[in-house]
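With one protein chain removed, the remaining protein chains of the complex are shown where they sit.
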Amino acid sequence: MSFYIPIGPQHPVHPEPLLMKFKVEGEQVIDVEINVSYTHRGIEKGFEYRDYMKGIFLAERICGICNAAHTLCYTQNIEQLLGKEIPPRAKYLRLIVEELSRIHSHLLWLGLAAHQIGFETLFMYVWRDREKVLDLLETITGNRVVTAYNTIGGVRRDITPEIEQKIRKSLDYLEERTKYFKKVVMEEPTVLVRTQNVGILKPREAIELFAVGPVLRASGIKHDIRADDPYIAHDEVPFNVVTYDTCDVYARILVRVDEILECINMVRYSLDHLPSGEYRIRMPVIVRPPPGESVSRVEAPRGELLHYVRSDGSDKPYRYKVRTPTLANIPSTARMLTSRGDYIVYIADIPIIFGSIDPCLCCTGRVMFIDIEKSKSWVWTYNELVRYSLKRFERHD
Amino acid sequence: MIEVLYKMIEMILFPGFAFIGVLSLLYEWIDRKFYARLQNRIGPLYAGPHGILQPLADFIKLLSKEDIIPEGADKFLFTLTPILFFAINLLLTLFLPICGTTGVISFTGDLIFFVALLTMISILVYTAGMASTNRFATIGAERAVLQLIGYEIPFMLSIVSVAISSRSLTIKNIVESQSSIWHILGPNFLAFIIFAITAQAELERIPFDIPEAEQEIVAGWLVEYSGKKLALFRLGKDVETLLLCGLGATLFLGGPLGPVVPGLEIVFYTLYFIVKSIIVLLVLTTLRALFARLRVDQMLVLSWKYLIPLSLISVLIVRVVF
Amino acid sequence: MPRPGYMVSEIYKNLLKKRATILYPFKERELVHLPKGFRGRIIFNRDKCIGCQMCFRVCPAQAIKIIEDEKGKRPIFFMYRCIYCGSCAEYCPVKAIELSDIFENIAFNKKDLLVR
Partner (left out) sequence: MNEEEIINILKEKFGDKIVECKIPMKRRVFVEVSKECYKDVVKFLLHDLDMKHVEAITGVDAKDHFEVIAHIGYGISVSVKVKISKDEPVIDSICDIARGVELYEREAYDLLGIVFKGNPNLKRFILPEDWPEGVYPLRKDYEAEHPKPLR
């Protein structure tokens, strides 16, 4: 007999607003249906109300973890429209902050994956060592996660020599810890047995379902935007694309851990070869790019991120499209979660398989400013919401 | 008459329920504090000095919470299971020799009765899950039974190998036979390792907390319980932890035996019992901090392919040596 | 060869190490990592301000309102709406706005979150 389990919007391990309905027979998962429409914030419509300079801070809030990638993609998009070229030092500074936020995002994911397979100790250690990267980001950009570092025409702050010393010291500590975590993941049998040949995605399926980022590279396909379509300073800073070919959750863990080590070397290289000169070109406050359109692509920690902008000469973008990596990985997740033939998916594997694509649902959903009162199922407009909150707030003080 | 009264006091007060209740809360505090220290955290801190009253605070909080019975649930079984779960655990603690070589109750062959009731507790977990007609609870209950099949045989065999080496099935004789050397130092070391692993499975802790895997099926068979019933289940689980640590100490570390000042035997025996069972508790907590959670089928493979042959070997060794 | 219990030496080493958690709200407030350029609560220097309303135009969250007082136009900042991006401090021509390192911007009363 089979019945449905909802791994719903409220779930202890996935604070992500999505509903996965699983058709289950005993312990085996037969079918899955993914529904993503819980927090749609209307960001694409939001862009059309903001001029270009204010759009940076909206782009930054698309995703809480990988916001350095979003601001980088946004500012690069506008610079392509304007046809302006940013100074080489700004390119290297952008690369440093992008790679540091990739380290932070991968370490966060590694801890979460350990938590999903029940390995609490590794979760605690990984998240303790992640504090080092967050302190670095806070020293450079002024805020732990929401970096607000890139702006149109360059970056907003410079790296002074003593910040550079701090970076190097923390990176040595991080490298040694990441190597230790990698050994733990490869040696600990309970981790191996929970992640090997779980959530299989064959290379042919990965290409066909347009998987992106570490999910694609864990299935043996050598594709990375930083190598194929190098932006900012990626053509000068050497790095090798990490691929594993066992196509399962174990490979995804190893891809992400190796990428952390790659990022550390990239940051060290760019610190050694940091060109001098100013880090920002003078831009007017209200930017009016000529009419036209442009596509900019960045390798976000979760995969390949695409921004498309069309401007009509005014100070607000005419249309701004954001395609986030998690949206691209959802079809392949559905494929990984259904058992076919001898490949069986158990209920116990659901959190780690879905977690292995490093889902960031807040990137994927974008809805209007309308608050749906689920219980009474009537629609409030934004003003009613404002009036309601004002009323309640007055009663409070 | 005085005899009955004396037995009543023993059962209620000293080595009985009140003492066990306090001790089990203390054990939960030690377990959480040590587990946190292993992970470089602090653990409970604000309730009482160093958070020692935290388990008591949780218990009282649960008592004050609302007690919901889902309408589809089988009411009688739903309310009976927590009470039975807690009662059996308390009853079993009376067998442990705390302030002397014999517990409050002891008769020849009480080890078999002890182990039979232990299996009874796992059956109760199944009825608890089935009584609450929640999807997650049914899956949790199924997993509990699957896990029971996995760890029950090695658990029994490790106890049997101790019984063989002390040539008796009563706890009193087992304790006395260890006055010269503890079982753990002799050929029973392998049996102790198997006992520790299967005790971890019986208590449903990290490598084997599959029936209530918080990440997969929310809270497994405990999902529908709240208020007083959940409080009883939690306290029952604490008492069960104390029970198994005490059993481990009695079978392998010689229970309350040790050099004693003639006048104050009871005090020394109790101290030895507490110290030895805390050692077993720390071993279980280290196990909890070392591993990731297994899947049910992997757990069965582990026990049928590795634990059972190992326990058979240990019984063989003990049979040859003694 | 996978070795069960690989992390034994690590977890016991941690037993002796100093704990990683900071008892932030009550005891160890000074251990919180606050670097020099931290973007926290806004500090506004009234006499430097020339009333050019540049901060009003640049603020992405519209958290600044221009009011009249005896010396002329001047901004007031609503900290409960501010997103701490630092644009106002950056674009202010006379550097009258500066972001301090106070990050506890919570209050029972909306009035306390108004930076004059």
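For clarity, chains are labelled A, B and C in written order, and residue numbers in each chain start from 1.
The rule is simple: a residue touches a chain if its C-beta (ideal position, glycine included) is under 8 Å from a C-beta of that chain, and two chains touch if they have at least 3 such contacts.
Keep in mind the model is a prediction, meaning the values are calculated, not measured.
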With the full complex in mind, choose from A:4, A:49, A:173 or A:343 the residue touching the hidden chain.
A:49
Touching the left-out chain: which of A:25, A:176 or A:228?
A:228
Touch with the omitted chain, as defined above, among A:30, A:207 or A:344
A:207
Identify the residues of chain A touching the omitted chain, counting contacts across the whole complex.
36-38, 40, 42, 44-45, 49, 80, 207-211, 223, 228-229, 292-295, 297, 304, 306, 308, 310, 318-319, 321, 323, 327-328, 330-332, 365-370, 372, 377, 379, 381-383, 386, 389-390
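Here, only the chains that are shown with their structure count from here on.
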Contact-richer chain pair [B-C vs A-C]:
A-C
Which whole number of Å gives the spacing of the CA centres of chain B and chain C?
50
I need the residues of chain C touching at least two other chains; which ones are they?
4, 7, 11, 14, 20
Residues touching two or more other chains, restricted to chain B: which are they?
38-41, 289-291
Hey, which residues of chain B end up touching chain A in the complex?
38-41, 135-136, 139, 142, 206-207, 209-210, 213-218, 289-298
For chain A, which residues are in contact with chain B within the complex?
3-5, 11-13, 26-27, 114-122, 124-125, 128, 188, 190-191, 193-194, 346-351
How about chain A: which of its residues touch chain C in the complex?
50, 53-54, 56-58, 121-122, 125, 128, 131, 135, 138-139, 141-143, 146, 148, 156-157, 180, 183-184, 186-190, 192, 285, 393, 396-397
